[in-house]
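Can you keep this structure in mind? I'll have questions shortly.
For chain A:
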Amino acid sequence: MNRLHINPKYCKGCLICVDVCPKKALKPAEKINAKGYILPEEDDMSRCTGCGLCEVMCPDFAIAIETEDQQER
Partner candidate 1 sequence: MNTRNLLEPGVYYLQGAQACLEGAITAGCRVYGGYPITPATEIMEHAALRLPQVGGRFIQMEDEIASACVLLGSSWAGEKAMTATSSPGFSLMQEAISYGIMSETPMVIVDVQRPGPGQGYITTSQEDVMQARWGHHGEGSAIAIAPASVQEMYDFTIEAFNLSERWRSPVLIMCEENVAHMRERLIVPPLDTITVINRKKPQDLGIPPETYLPWGHDVVAPMANWGEGYNINYIGLVHLEDGNITKYDLAMHDRCVRRLHDKIEGNVDAIAKLETKFVETCKHLIVCYGSVSRTAIEAVVEARQVRGIDIGFLRLKTLWPFPEEQLRRILPPVDTVFVPEMNLGMMKHPIAEALRDRCRKIVPIPCLASLHTPEYILAKIDEEIR
Partner candidate 2 sequence: MTPIKRFEIRIAGFGGQGVVTIGKILGTAFTVYEKKNSVNTQSYGPESRGGACRSEVVLSDGEINYPFVRKADIFVALSQVAFDKYVADLKDDGILLIDPNGVSVPASAKKSCTVYEVPAMELSHEIGSTKFQNSVALGALYPLIKPFVAEDSLRKALTDNVPPKTVEPNMKAFEKGKTYLTSHHPDL
Partner candidate 3 sequence: MKKHPMLKYMKETGPQGDRMPMIMCPGCGSGQVLNAILHAVDRLIQEDGARKENFVFITGVGCSARLTSHYLNFDSGWTIHGRTLAIATGALLANPELRIIVITGDGDTGAIGGNHFIHVCRRNLDLTIVCINNGLYGMTGGQVAPTTETGISTTTTPYGNTEESFDLCRLAEAAGAPFVARWTTAHPHQTIRTLTKGIRKKGTAFIEILSQCPVHKKQSPVQMLKALKQGTARVKPGEPPVEGKIPIGEFCNLDKPEWIQSYQKVLDQFSNHRTPVEV
């Protein structure tokens, strides 16, 4: 299963990634973080195809998808 990495230092909680994910693999977190942002989190990563749209559309370079291939290495 692909893994989601959110950098909490960089993410400002715009949630563009949650919206653009074609497979709806992400969801907003339930809790607000210390900076007042709601960060994205994994919803059902089994749906993630690793298309990378969330990475390409992230304004803050805060998201990364680790595919299964990469994990094996």
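Per the selection procedure, all candidates are chains of the complex that A comes from, given by their letters.
To be clear about the criterion, a residue touches a chain if its C-beta (ideal position, glycine included) is under 8 Å from a C-beta of that chain, and two chains touch if they have at least 3 such contacts; residues count from 1.
These figures come from a predicted structure and were not determined experimentally.
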Single touching candidate for chain A, where 1, 2 or 3 all sit in one complex: 3
Residues of chain A touching candidate 3 in the complex: 3, 5, 7, 9-10, 12-16, 19-20, 37, 53, 55-66, 70
